[in-house]
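Everything on this sheet refers to the single structure shown next.
With one protein chain withheld, the remaining protein chains of the complex are depicted in position.
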């Protein structure tokens, strides 16, 4: 099992360093591990990396994705049906790392599988699988002391979620094991909800920057390439989840199982967003 | 309209006087007027008289024959469906009187149609129709002062119902308008119920005789010619209702509308009872 | 005893109404019951046990309840509900079921028989009989039983034997007839439990006496609250809650007493249940009273969306009070009653039965003609749980 090398720079930090030099913004997406199967999930991760995704959030499937909207709830159910769970998700990341040691991988999901595995065992296994950070939907920092310590020990970051209504003590905490970036959520409500206006997003990002020196990425409700571009103007990165999952499902229905063209169409879709985001830089 | 002649002897008294001289017991049955139609009802009354029935109880149809068992409830419902009611019942009696001025007719039924018509109007019309007495299922003597007065005025009798559990004041009342005979009910419960033993019947009759000088007839639960014969040994008359109605319905079903043979079979059935009852005398 | 409600010409009579129009074979049974009741009613130990059961097993006293958000227009008198829906089983029927079962046990009987229309009298009787370890037979019309499946199951859960009656109107009136037939055959072991102050003497007097507790509580609660009402309204089915509530106000001529009858669909000529206002004098189920009957004296089927109101007879006391002008009558239609029940649920979080909905609908009209400092009391005999399927049809 690969041991954490404290000297080695976290892939998330490396990514932001590189993007800064390139004057580009990060483009991030989300997929649930094993949705619809381990193999296709692995293929999709590779397509993401090949199509210009800078960082991938990988959901570990959970039976009760209480804070998610219908799209991601269903993705979780498909993944569970395909045998997905936290252990298998770690296996998937390890498999991805065999061909890609650069794209940061962030585990995203709910806390019960983590507490069931045990924070220490989990952090060790996640590091070994090549994971760089963790977003826990229902695990606020005020509850996360033990988890954060375990993550720090193994060189992983807990990514703080930041909402406009949140007080600084709930996201702008400086501690080993907390870092990577601020996940800025400009809207209230579960995933897959309505979009915020670009003014609201700009204000939310501004507030994050006032409280923290971490890079800021915006997620929840970013749907179109246009809005992605607007986000890229103010933030360090753009996270698109529900809109892309919905789009990929449409493509899948259109193609009825033609996997090859599917991956090509996924790549095309991502390229649209990628270009919109990158256009900001040249503006 | 025929006026009541106070000199004229009531047909019930006349019947008992005649039977006494003949050393015979009365054989009585019951039918609901207009069951199943006015015409057939009239034919049946004539068959009864022709087959040796000494006295006929005619039920005036009522919507809620609460104190009756299933057989007589259904007979009431058929009669109502055929347009039967108290007025039509009086018409039926008047029609019967056109050919028979001897067989006593007793109206039997519930009080609401009587109170609706008015006691005085009712008594006058009943007398005019050739009716000789009244048995009211739900009209105890303690409530009947006004009714009894009206009956007395028109030469009709209210027939007291006597049960073994009843105190003398509730059946052995001497008053103008109360008379004819005691209707001795040896069992509790609605009509059509189980038969009493001949010992119980004998005791019930004995008790009636101790309290009253009226003739005693026994009804409720007399089913077979054999039991009718046993009753005839101790009482002045035998009343058979439910058992005969049930038997006539059976005959009707067997013959499927052949009216002629129906009346013949009714006559045969009545003759069986008649012979059983008359055999007592000769014993 | 219900002295205040009675102007008896002779025992068992309310004016010219009442009496004992039964098969003579039942007279000794009624005489024994009358003697048993009077003996019990004069016995402090009986009252002590009755009161204990009313408090602990029935759940009395029931509250008086303000419903300020209910009226659809501002102004008018305040409306107050007497909440017998909050007894434990069977609404106000529990009052007389407990009394009659206690009396039956005191008289050495081992079983009870009764009839039920809306199911409430049956549920109350079944629960009390279970508590007393008495056998219990309940007659219910097939139509009513089909409309109230939960009530049927509940009575069976209490161990009662349910007899479903397919006769005639297949509703309360047939069930009563069947129960009385059963009683005629078993009067040595079974007490007939009357759900209402109807039937032959001493039932009207006895049930009224057991239901008086409603009026007494209400008057006391009003006095404690510093109110005397301008009007007291109750929907009339058998009349048990109406007689019980009115008993404490009848001798106070300044208080209007209003019996609300079911107008059914309200279409002229369609069947209704308004026998106090539109019925004839007649003899039905053992008493002389006002009944729904045709010109030939045949009893007519009553109709109402509220099964507890659809009965063609009347309590003799009420027939007398209406004839003497002491009690006024009003009617409410099926639709008016439904609307009142639904609006009360939405505005106050209180779900009352459709029977009470008739009284509430009438009360709103009455209250509008009055001043805000006045109060109107509305009887709520039972909860609307039994009526949910009628009240909310689109699941």
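In order of appearance the chains are A, B and C, and numbering begins at 1 in each one.
Definition applied: contacts are C-beta pairs under 8 Å (C-beta built on N, C-alpha and C of every residue); 3 or more make two chains touch, one makes a residue touch a chain.
Keep in mind that this is a model prediction, so the values were computed, not measured.
Peer 1: According to the contact rule at the top, which chains on display are touched by the left-out chain?
Peer 2: Result for the missing chain's touching partners among shown chains: A, C.
Peer 1: With the full complex in mind, choose from A:42, A:137 or A:228 the residue touching the hidden chain.
Peer 2: For the chain that is not drawn, the touching residue is A:137.
Peer 1: May I ask which residue of C:42, C:63, C:225 or C:372 touches the chain that does not appear here?
Peer 2: Spelled out, the listed residue whose C-beta touches the missing chain is C:63.
Peer 1: With the full complex in mind, choose from A:29, A:73 or A:103 the residue touching the hidden chain.
Peer 2: Considering all chains, including the one not shown, the answer is A:73.
Peer 1: Can you work out which residue in A:23, A:116, A:197 or A:261 touches the chain that's missing from view?
Peer 2: Once the missing chain is taken into account, the touching residue is A:116.
Peer 1: On chain A, what residues meet the omitted chain?
Peer 2: Residues 62-64, 66-69, 73, 77, 80, 85-87, 110-117, 137-143, 160-163, 165-167, 170-171, 185, 188-190, 193 of chain A touch the chain absent from view.
Peer 1: What does the interface between chain C and the hidden chain look like in terms of residue numbers?
Peer 2: Answer for chain C: residues 56-57, 59, 63, 65, 69, 86, 88-89, 126-131, 133, 149-150, 152-154, 156-159, 342, 345-351, 384-385, 388-389, 391-392, 395 touch the chain left out.
Quick note on the criterion: only the chains that are shown with their structure count from here on.
Peer 1: Could you name all chains that are in contact with chain A and with chain C at the same time?
Peer 2: The shared contacts of chain A and chain C amount to nothing, since no chain touches both.
Peer 1: Using the average of all C-alpha atoms in each chain as its centre, how far is it in Å between chain A and chain C?
Peer 2: 68
Peer 1: Suppose each chain is reduced to the average of its Cα coordinates; what separation in Å results between chain A and chain B?
Peer 2: 98
Peer 1: Compute the distance, rounded to whole Å, between the mean C-alpha positions of chain B and chain C.
Peer 2: One centre to the other, that is 38 Å.
Peer 1: Touching at least two other chains at once: which residues of chain A meet that condition?
Peer 2: none
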